[in-house]
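Removed from the display is one protein chain of the complex; every other protein chain stays in position.
And now, chain A:
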């Protein structure tokens, strides 16, 4: 089960031009590689979670028309819940950041997590991150699936001794009472081939539903984490749907204000985005230009790193000369462009691995440069 991919229900259509590789496994066939499998932004794709391919209007779930706004409790509207999470983690010593301003597929890709996981310093941060997964678009027709959605991300380095208690405190803060609910830590290890990263941890279950990912990072960008950071990821839409008791993401009460007073639902805020971006991602995006942009971002990333390296060598100092942060922006851009190309279905099986490898090379190089600037401090 995947949280960060917001994969609650899937509308899958696999009779696409995708090439699948099957191997007989214990007499059955096991799907081992599919052209639209784990996307590179999808840092927390579990192994079992093979992605579907592009879905067109014809094969999505029957449209669930957004209902009239129901306000269960203004304290549990989307924006209040986000504020509560921010407030809670601020009290645990986290700096509250704002979303990163480059498109990412998961909160993990924010440099505040990826890069800051490396280096010897203490780092505690929490932020909401909008995430984009072009292939998950469903033209606003699926009650559980979005191409743009929110994650709430917490990163604490070194991982606190009471990590689990701190996390459970955050559920309490948003009204999930442990005396009424069944909260469980169920094994779920994390690996991101794109970031050269892995960690061990759990998916957290609340009454059988996965509400968060809880990971002790072990490696990022191929570099051993020391100290080890704790990463928490909450899929906000799903979590809030549970807290509000709604079945359709578009029914989520956004602001706690009645409709007649101008109050908004999630659908009021985002439905049009989903329709337009699904159309763009699947039908309009110009693949030639995207391929060009990908190459440009890749080249720019390499150029920035090279420039920094030359300066660092000349001045005998990494920090202030190496430029991992601007280079990493280019890596993120390349990653998102790849996802768009993937959504357009123009990347073949063999190319796919190669593209993922190219982004990984960029990510690793950025992480290495970042690490140099951090280690120099001590």
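To be clear about the criterion, a contact is a pair of C-beta atoms (placed from the backbone, for glycine too) under 8 Å apart; a residue touches a chain by one contact, two chains touch by 3 or more; residues count from 1.
Following the convention adopted for this analysis, contacts and distances are computed from a predicted model.
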| item | value |
| --- | --- |
| Protein name (UniProt record) of the chain left out of view, among "HPr family phosphocarrier protein", "Glycine--tRNA ligase beta subunit", "Multiple sugar transport system permease protein" or "Small basic protein" | "Glycine--tRNA ligase beta subunit" |
| Of A:109, A:202, A:277 or A:370, the residue in touch with the unshown chain | A:202 |
| Among A:185, A:291 or A:307, the residue in touch with the chain that has been omitted | A:185 |
| Touching the absent chain when the full complex is considered, from A:228, A:257, A:325 or A:346 | A:228 |
| Absent chain, residues of chain A that touch it | 1, 8-31, 50, 52, 59, 61, 144, 158-161, 163-164, 178-187, 189, 199-202, 206-209, 216, 218, 225-228, 242, 247, 348-350 |
